[in-house]
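Report on one structure; see the data block that follows.
Let's turn to chain A:
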Amino acid sequence: MTEPLIVLDKLKKVYTRGHFSRVPTFTLEADLTIDEPAIVGVVGPNGAGKTTLFEMMTGSNEPTGGKVIVAGTDIHRVKYRERDRLAIHYHQSYQVRRFRKVVPSFMLASSPSKKPMVHLFDEPQFNPQDGYIGFMLDFFRKLRAEGRLVFVCLHPTASYHLEILSEIAERFLLVSNGGVTPHATFKSLIGDERAKTYLGPEMIRVAGTLA
Partner candidate 1 sequence: MALIEAKGVHVRFGDRVVLEEVDMSVLEKECHGIMGPNGAGKTTFFNVLTGRAKPTRGELFLDGENVAGLPPHRIARKGVARSFQIMTLFDEYTARDNVMVALPQFRDRGFDMRRAAAGDSHFKSEAEKVLADVGLADKADIRAKELPYGDRRALEIAVALAQKPRVLCLDEPTSGLGTDGVQRLLGLAQKLKGKLTMIVIEHDMSFLFSLADRISVLHWGQVVARGTPLQLQENPWVKRSNLGKFS
Partner candidate 2 sequence: MNGASPNSPDAARLITPTMLIVWLLLATIPLWISRIGLYPYLGIEILIWSIYALSFNLVLGTAGLPSFGHGAFFGIGAYAFGLCQFNVSSNLWICLVVTTLAAAFAGALAALFISHRRGIYYAFMTIAFGQIFWTIAIKSHSITGGEDGLLKIARLPADFGFVSFDLKSNVSFYYFVLAVFVVIVIALWRLTHSPYGRVLSAIRQSETRAAHLGYKVWFYKASVFAISTGLSGLAGGLFAMAQLAAFPDVMSLHQSGYIVMMTLVGGGLVSFWGPVVGVFTFLIARDVIGAMTSAWMLWFGLLFIVIVLFKPEGIAGAFRSIVDSAKAKARHAQGMSALRLLFRS
């Protein structure tokens, strides 16, 4: 595999309000490259842009600027129904979102890959009572072992969430205030000031024992 699994090339999304005088209400920017299969933990407060980031990475949300290159292919230039063969977004909501079709499908390229290379898990429900957590974590590892890139987005509210994060993820992304900051280790993640304010002192204390 020569191509990096994912490249976010000066990716930018600007949400605006108003039809005539456009006032930007929210901006998200990301610029990073991940070459190797990995399990990436994504954290950040609600409304920081995690879902928007994921949607852009799977091609269901058109970026304002920049590109998303999955395994060497610009996902926004691939036929709508074949985008899930590159990157796939597992989200909680039961609502089905349709692609906003700007360009007709026949003008777009086919996906070079049959199976998705990038899997994004958007706040999977880790419920300690039913015991599925172990199977879910094994599944992430299995995907990674098959050479795929796994993003797991978490919103830690209990200490075992941090446990999961530190156990499963090899690298981290902190999404905050419209920016995306990579962290190589769990320690550096929880050392980030923004992560500290987001998680709060109690969770940071627990995290400290895990790091």
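Methods note: contacts are C-beta pairs under 8 Å (C-beta built on N, C-alpha and C of every residue); 3 or more make two chains touch, one makes a residue touch a chain; residues count from 1.
How were these candidates chosen? In short, all candidates are chains of the complex that A comes from, given by their letters.
Bear in mind the structure is a predicted one, so any value in this text is a computation, not a measurement.
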Practice item. Going by the contact definition at the top, pick out the neighbour of chain A in this complex from 1 or 2. Key: 1
Practice item. Going by the contact rule at the top, pick out the chain A residues touching candidate 1 in the complex. Key: 58, 60, 84, 88-90, 94, 96-99, 115, 121, 124-125, 127-139, 142, 158-160
